[in-house]
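Have a look at the structure that comes next, please.
Heads up, one of the protein chains got dropped from this complex, but the rest are sitting where they should.
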Amino acid sequence: MKPLTPQRIARICGLLAVILFAAMVVSLRMGTYPISVRDIVLTLFRGAIGHRDAVPSEFWLVVFGLRLPRIALGILVGASLAVAGAGFQALLRNPLADPYVLGVSSGAALGAILSLLAAPHVPGAIQLASFLGAAVTIAVVFFLGLRGGHLDSPTLLLAGIMAASFLSAVIMLLMAMLPGRDLHGVLFWLMGDLTTSPPTTRVPAWFAFLFTIFFLSAGAMYTTATDLNLILSGEQEARHLGVNVNRVKLVVYVAASVLTGLAVSVSGAIGFVGLLIPHAMRMMFGTDYRLLLPTSALGGAIAIVLADTIGRTVLAPTELPVGAITALAGAPVFIYLLRRRMR
Amino acid sequence: MSGELERGRTGLGATTAVAEPPRIKVEQASYAYAATDRTAPTFTLGPATFEAAAREIVAILGPNASGKSTLLKMMAGLIDPLSGRVELDGQEVSKLDPRTRAQRIALVAQESELLFPLRVWEYVLQGRYPYGKRLRFESDEDCLMAGNALAQVGADAVRDRWMDSLSGGEKQRVILARALAQHPSLLLLDEPTQHLDIGGKVELLRRLQKLARESKYTVIVVTHELNLAAEFSDRIVLLHKGKPLRAGTPAEVYQREVLEEVFEAPLDVELRVNGRPRVMLRGIR
Partner (left out) sequence: MKRGRGVRAFAWGAAALMISAAALPARGGVIPAAAEPSAQAGKVAPETREVTDELGRRVRVPLEAKRVVSLAPSLTETIYALGLEDKLAGDTSYCDTPAAAKSKPHVGTPEAPNLEAIVALHPDLVLMAPINSYEAMNAIARLGIPVYGTEPRTVREMLSSTERIAELMGAAEHGKEMVAKLQGDLDALEVRLENLPPAHVLFVVWEDPLITIGQNTFIADALRWAGAETVIESDEDYPRIGMEEVVRVQPDWIVLSQDHMKDEDTSAAELRTRPVWKDLRAVELGQVTTASDDMERPSPEMVTAIEELARKLHPEAFAGGAGGKTGSGKTSAAGTSEAQR
């Protein structure tokens, strides 16, 4: 009998953090602009100690203006989606659940399209509008998913699927009305795209803001990790053991939805990560949510950073959208996981 | 036949309970709820009054839809009685906070519906949840208690196996072990023998009896197995259409006319040498 200890969590997360770091290194190195590893390291170092003038302006631009923000965004989005996916799988008692099954991404996309129709060039409008779209969808699906005053998993799932379908239909309708120029942009974004630049020039502050939201939501979900383990063994039994099931469901629902809305509003709907990373982490490290949540976050970050790097380099200078890479890689992985479950 | 009930104590047989002060007291507890089908009448339970002490096994008997599970839920604190009270060790059960209640009362599940694979020891350890903070890591004491629980049900050998690789009987024992890991005073079981074969049924009830006697649990079992209840329980509460009809030792409760009326079947009652009754179908004429 070897129960999970904080030390084991730290060890495994440390290992994954090392891999993430390696992925970041690779990603920093890849790109169409010819800059050597030595110059990258020098730029980073000089940036860290504040010697910006010693760095050629283009190097600074490429490292701090293009590559690092993209990597940071990839980490944020990958971690958010994977944690949200793990949460939804527990909440909906369905291993096939992904962050988009409750319609949050469709709501966010609708918000984005509406903002493109109404205020196409306002910086930050598309992110704000898509987050609002996500928020409204979350609230509506929540109320639809209530039964007898608390969240009922099957009802919630049905409500979410209905909302997703309806919103998708509205989106298709609107897309026929968009002028050609913006349509391309939306399509790219719907597929998942890490190239959207921050709506402000204060980039570090922007990322600090985003990561704060991430840590608050993921942290909130983590406080229910033990409860989730019990709920997964049976909801009624968990109640008998003293778990406040309704409260846990509410917290997980809100946290996972916020994480999904966060990811989708900055990068569109990148698929497969939220579904597969939790399963992959389960297969490697077990189903205990106290370990699964942090490993999913790290695993998701690694996956997105690698996928984006591949998308940027395989057909350079054409950039493949990161959502396409995750789908291409994800489908065979998914089939593999399915077959393992069968056995 | 409703109204005041008889209480009694067994005085026969080697497997009788030692006299102890009552631990759980149900006093005039009643409940009512509307069925989901609007045309059906409201179902009322009670008022019921009975007691059970430590080391006792009490069986709640009755035909289907007689209110057995509702009564059990009231005793578990899952629903509040509309009138009357249920007390455990002097405290009203419905007023306890969920964690404390989970430390005193364990409701044993019938089946486990696991979504993801889980090892037996992980499953049993979950029973330690009521002790400690919400986000917690299991302590050595938790592991000790879980280990004891597994030993008490004789499932130590399967400790490292996956839950979904267990047989029906093994799984039942593990579920029981999880309840025992809660270290409760009161053990409630709702039709635990449903999915077991006759050997499994006997084994389970024997184990429950042993737990009650040796580890001082109070065990309350809801069942409709007349003979098993008669054989293994110290006292029986017989419910009929929501009304507790009789309470007492098996011999006292199993009167032919009473049983025939409750179960609506031609029955014969035979008293055996060990003082326990046996119920049989009368020959069809």
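Order of writing sets the chain letters: A and B. Residues in each chain are counted from 1.
Rule of thumb we're sticking to: a contact is a pair of C-beta atoms (placed from the backbone, for glycine too) under 8 Å apart; a residue touches a chain by one contact, two chains touch by 3 or more.
Predicted, not measured: the structure shown is a model, and the values here were computed from it.
Taking every chain of the complex into account, the chain not shown here touches A. Listed residues A:S168, A:T195 or A:N244: the one in touch with the omitted chain is A:T195. Of the candidate positions A:L96, A:A316 or A:A331, contact with the unshown chain belongs to A:A316. Touch with the hidden chain on the side of chain A covers residues 15-16, 18-19, 21-23, 25-26, 28-29, 31-37, 56-59, 61-62, 65-67, 120-121, 123, 176-177, 179-182, 184-185, 188, 195-197, 201, 284-285, 312, 316-319, 321.
We take it that only the chains that are shown with their structure count from here on.
Mean C-alpha positions place chain A and chain B at a centre distance of 47 Å. Listed in rising order, the residues of chain A touching chain B in the complex are 1, 3-6, 90, 93, 95, 222-227, 229-230, 232-234, 236-237, 239-244, 282, 287-288, 290. The residues of chain B lying in touch with chain A in their complex are 76, 78, 98-99, 101-102, 106-107, 109, 112-118, 121-123, 125-127, 129-130, 134-138, 142-143, 146-147, 159, 182.
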